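Step one of this worksheet: look at the structure below.
Left out: one protein chain. Kept in place: all the others.
Order as written gives the chain letters A and B; numbering starts at 1 within each chain.
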Amino acid sequence: MLYSHGFALEQLGVGVPPEQRNPREIFWTLAANWHLFLGTPSQQWMEYTLVNVFGVTRKLSAENANGIYDAIDDALKHPDFRPRALFERFNLDVLATTDGALDDLAHHNIVRKSDWAGKILPTFRPDAVLNPSRPDFAQSVKQLGEICDLDTENFDQYLEALRIRRQFFKSRGATATDHDVPDLTTDLLSDLEARKLFSRAMQDDLTKSEATRLYGHMLVQMAHMSVEDGLVMQLHVGCERSTNQTVLTAFGPDKGADIPKRVNWVSGLSGMLNSVGNNSELKIIVFTLDESSYARELAPMAGHWPALRLGPPWWFHDSLNGIERYFDQVVESAGYFNLAGFNDDTRAFMSIPARHDLWRRAVALHLEKQVSADVMDVADANVVARWLAHDAAQDAYNLRGD
Amino acid sequence: MLYSHGFALEQLGVGVPPEQRNPREIFWTLAANWHLFLGTPSQQWMEYTLVNVFGVTRKLSAENANGIYDAIDDALKHPDFRPRALFERFNLDVLATTDGALDDLAHHNIVRKSDWAGKILPTFRPDAVLNPSRPDFAQSVKQLGEICDLDTENFDQYLEALRIRRQFFKSRGATATDHDVPDLTTDLLSDLEARKLFSRAMQDDLTKSEATRLYGHMLVQMAHMSVEDGLVMQLHVGCERSTNQTVLTAFGPDKGADIPKRVNWVSGLSGMLNSVGNNSELKIIVFTLDESSYARELAPMAGHWPALRLGPPWWFHDSLNGIERYFDQVVESAGYFNLAGFNDDTRAFMSIPARHDLWRRAVALHLEKQVSADVMDVADANVVARWLAHDAAQDAYNLRGD
Partner (left out) sequence: MLYSHGFALEQLGVGVPPEQRNPREIFWTLAANWHLFLGTPSQQWMEYTLVNVFGVTRKLSAENANGIYDAIDDALKHPDFRPRALFERFNLDVLATTDGALDDLAHHNIVRKSDWAGKILPTFRPDAVLNPSRPDFAQSVKQLGEICDLDTENFDQYLEALRIRRQFFKSRGATATDHDVPDLTTDLLSDLEARKLFSRAMQDDLTKSEATRLYGHMLVQMAHMSVEDGLVMQLHVGCERSTNQTVLTAFGPDKGADIPKRVNWVSGLSGMLNSVGNNSELKIIVFTLDESSYARELAPMAGHWPALRLGPPWWFHDSLNGIERYFDQVVESAGYFNLAGFNDDTRAFMSIPARHDLWRRAVALHLEKQVSADVMDVADANVVARWLAHDAAQDAYNLRGD
């Protein structure tokens, strides 16, 4: 947001070595331009966090910037603000991280071996070893082979290595996988074609469309493995990454300019759903950035396929209005019990309470509308409120009754 | 909905011979899982019907299932629940059925020859003899020839047979035709190309895209015939049928997994509208499942073309929120008098009052919003309410003043 108003990324510390950054000055820049965030969820998350996590009730502004910076700085030095203390204060049931397929989960091991009871789970995110469009694909697949002591240039051993890593993650508590899918297609290839494309992928010799097809085939393989091992499968679909070439070149990926694009869910998921979608033990949770597909495609599909659940509004749409549009457009065809509830998807630990509070407020506003319109009575609204705020996510991610 | 939660279709009596079904058990399964329908129009229709048609005020649940089943069963045996009695109790002006082009309308004849005054009309639905993508196309066209005593393998006689059947339906009271259009294109072909494609269609020798083009051409022929005979033309566009191949194979078509898809109305209707759209005597009523086209395409088109009216929200969108989105997005460009009002499109006779009640509630909510925002005064709102609830449909389907 600040970049869109002409602030250089370096001014915000991006692309600047930590030791050369002036955090107080960066915070002042944010505070002095806080009005630019008016009406955005960022504003609401930040203000909730200041008040409810840090006890700062002054409004963020150029004048207050230094004082608030000090208040935050003081708090962070206090033992009450150590991660485990906050985890308990935030009253979290579970926190799941997202980890590459090659990750050794060392940090998870430390937590597990400690005497602390907080539940921190890994999530299996194999994009780098699954999507041949990634620049590091061949290299990552070879590393996968080294870790598993298999020859992953051989397609069968590659599949076996994926199974092994899934099992490893599961043994460390993982209940789900997660997949970034820029262009959705999940048509099953013939065994012969899959092997050929994989060989050529390892030589970095695929066209963009071949790479997309092979990735689609591999996503169906992941779904098959989910049937075997019970891991919930998450698909985050339809984001055009790094559309600003200047920023990409200067600062690398994940620095903004990731923009949603249209998705055809009916044709895109056809291969996967016709392969495993009738299995009601399997859970495939889908996330979209194309709201025009809510009522037209996703809700009717979730209202039909046993394996399919709709994830909550994602990224740009994880906001008060975004959630209102979501309920407005999905509930009538999908009902409430084909929804996966809410996962905050945040990278900012401090923002977890704010994210869930916003979701719960939006749920409450939605249910108030339903009761007012006589679509449901208060007793049913209470059942749905509990489901959406808590139980749905527990159920979707196989975390019940643990 | 039950299938999406893991109930087998057989458990619901689908694919089971009637004599082997246990309706009480099926009803119990529905009742015991009634919460899955919370927030859906199915729930609202069912509950309205229980209360207002059957006088059952208990909430549907596992505990109440048997008692409610008995209450319904008792009611259905009572003369007050015979179709004609209900027709009168429901205070219906007109009920129109949908009938294939080859149908002899024998049931309609019985009603017409009876001393009962209820108005039951057929509707001409020639998909099977018009859309070469249908597996029964060639066979149906031959049957059409037999019925009309014409050689329908000859294109001119085929067209003549269609005219004869339309006339037959009209003589039995029909005022409209209805067309399922999976992929919309209505470009007029040259006479030569149309004849060639038709010949090959009769040999089942068309590609999918050729079949779509020929169907588009035939839809324009239907529009021309509507100009001649005054039948209102209805187009239901943009549904991908039977996307679950397992269910299709095991249970046949129309068992769910029909999912909406995007439609380009501007290019799709261009051929038809540029051929007959300036004729203000003709009425073409369009139904969409792609709400993104409401404000972008359909409303501006309806606000221009004399022949075009917008049908009410269809299928997945025939719901409280769906109707709100419809009014929100179409009225400002199309006004109220290019709308076709409401037809309930139901296959469940008992649900007719529920359907119209939901529409009228949604109309009332919309008009309340308009009056609150000072867009119209109460006097005008009353005029629009009467139009939308009753007169618009009468006008759209040429049923006025009969």
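Note that a residue touches a chain if its C-beta (ideal position, glycine included) is under 8 Å from a C-beta of that chain, and two chains touch if they have at least 3 such contacts.
For clarity, every value in this text was computed on a predicted model and none was experimentally measured.
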Open item on the list: Tell me which of A:V247, A:L282 or A:L399 is the one touching the absent chain.
Closed with: A:V247
Open item on the list: In the whole complex, not just what's shown, which of B:A32, B:V266 or B:A364 touches the removed chain?
Closed with: B:V266
TODO: Taking the full complex into account, find the residue in B:M272, B:L308 or B:I323 that is in contact with the omitted chain.
DONE: B:L308
Task: Given A:T40, A:S209 or A:N382, the one touching the chain that is not displayed - done: A:T40
Task: Absent chain, residues of chain A that touch it - done: 1, 3-6, 35-41, 44, 240, 243-247, 256-262, 289-292, 316-317, 319-322, 325, 365
- [ ] Against the chain that's been left off, what residues of chain B make contact? List them.
- [x] 264, 266, 270, 273-274, 277-278, 280, 292, 295-297, 299-306, 308, 328-329, 331-338, 370, 373, 375-376, 380, 383-384
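Here is the rule we go by: only the chains that are shown with their structure count from here on.
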- [ ] Please compute the C-alpha centroid of chain A, do the same for chain B, then give the distance between them in whole Å.
- [x] 40
